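Note that this is a trimmed complex: some chains were dropped, and none of the rest were shifted.
Labels for the chains are A and B, by order of writing; each one numbers its residues from 1.
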Amino acid sequence: MHSIKDLIQIALKEDIGPGDITTDNIIDSEIMGKGIIVAKEPLVIAGLEISGDVFTCIDPDVVCRFLFKDGDSVAKDNVVMVIEGRLRTLLKGERTALNFIQRLSGIATNVRSYVENLDDRKIRLVDTRKTIPGWRMLEKYAVRVGGAYNHRMGLYDGVLIKDNHIVACGGITKAVENLRDKVSHLVKIEVEVSDLPSVKEALEAKADVIMLDNMDMDRIKEAVSLIGGKALIEVSGGITRDSLKLLSGSGVDIVSVGALTHSARSMDLSMRII
Amino acid sequence: MHSIKDLIQIALKEDIGPGDITTDNIIDSEIMGKGIIVAKEPLVIAGLEISGDVFTCIDPDVVCRFLFKDGDSVAKDNVVMVIEGRLRTLLKGERTALNFIQRLSGIATNVRSYVENLDDRKIRLVDTRKTIPGWRMLEKYAVRVGGAYNHRMGLYDGVLIKDNHIVACGGITKAVENLRDKVSHLVKIEVEVSDLPSVKEALEAKADVIMLDNMDMDRIKEAVSLIGGKALIEVSGGITRDSLKLLSGSGVDIVSVGALTHSARSMDLSMRII
């Protein structure tokens, strides 16, 4: 699995390639500079240290100072970060650093707007695996920065039995039992269901978590009462900022929303040499 | 520079990690399956072959059939692709394959909506370097699929002299002359300017392309007439779908729009085992 440092390297290589032919040919390597990164719209900032790392990855002598910390709400025109070092480094790293912070702040800002609509503090809002390939760790980080929680990181750190698994395996009971015997005792087993008989079967199979997929509010209520606290309940599918509110007091434990990541747009930030 | 194949590998490792503990423990490795990928909303499709490669990267025996080709408009509920192979492979690759095609189709669909607003066919709509780190090649590909053009790929394959370069170098003339002497004779030199005196200086320095940054329509017109065909003219900064229309017949050659990539949301596609 690649680290964030690896992704920064990949990003710099893809942008700079064999060389920044403008900057390298025109800016003397000894000229020093100072840059500031400015929010061009109100946002929840995320990715400050990561964009700082973009510059230090080009040249370890660059020094970055952060005026906010990830998760802070930042007003338009606020300076979020100051970068000092060789002017060449600042100009070469600018676009890549901004591309990181713009995307991550975009997610954090988006997530925050969902969190603010969630009145019932007992419900845990979580993300999904609908993330940009290569960005899983980063996007899940931005989700936490925005105030929500993470579902499993990938296919390796949590069991989620879906429709296709159930069919291929011959029923929920068999699927849960088989898995219980195979996975570590530290891993919970979640089962995705879309009707009440399946809820019942999952419950009897002792699923640790039951995911109610695309159920309407009435059926969710029935399921909650049926489960009666014997398993955690996750609601999934088509949740909007508005429908989030409706879940207050429903007894649901977890709500997962793909749009936290897949529908976030980048925030506008820019760098100025001063 | 990483290839698209490298990115697919990265994506699979980040999702599957040490193993898909649900699928590997519950689905026999010999069970075969057939999946379809379906558009859940109208979209311009992009990334068909790439998502096919996700599956063949896990298991070369998987066979993918495409019912559309990249760039086609696809209606809601249309099947875009059929995948046949081991059920394990289908389930393990599903999310990653969808994450690729959802993002790429998101960009292509977004770009198409801009292109449709561009009446003047002599104007070239181009993207910027505001792309997701690691995704430069892919996002630029999706831009072409959507019907627009690419600006330079990175800092290595085109010269763009910006404000900070000009200041550090002591003026446009000096910057252009220095660069002309250093870069290959196959590379054009573009200068970013924000007022008319700079347009004049760039013109006299024989810039090949002049970028009018954040100018209003009146100043754009003055600049066009000043340049008089002696350099290509690029307009940049805050262009919307609507303001695109206003550029018709203006004599501008190129319009660059960061939102083509940075503000695209993912399209909704899903996979079903049949």
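Going forward, a contact is a pair of C-beta atoms (placed from the backbone, for glycine too) under 8 Å apart; a residue touches a chain by one contact, two chains touch by 3 or more.
Treat the numbers as computed from the prediction; the structure is a model and nothing was measured.
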Key: Size of the entire homomeric complex in copies, 2 being in place   = 6
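Following the convention adopted for this analysis, only the chains that are shown with their structure count from here on.
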Inquiry  = List the residues on chain A that touch chain B in their complex, please.
reply    = 1-2, 7-8, 10-11, 13-23, 25-27, 31, 33, 87, 91-92, 95-96, 98-100, 102-103, 129-137, 153-165, 167-169, 175, 178-179, 182-183, 187, 262-266, 273
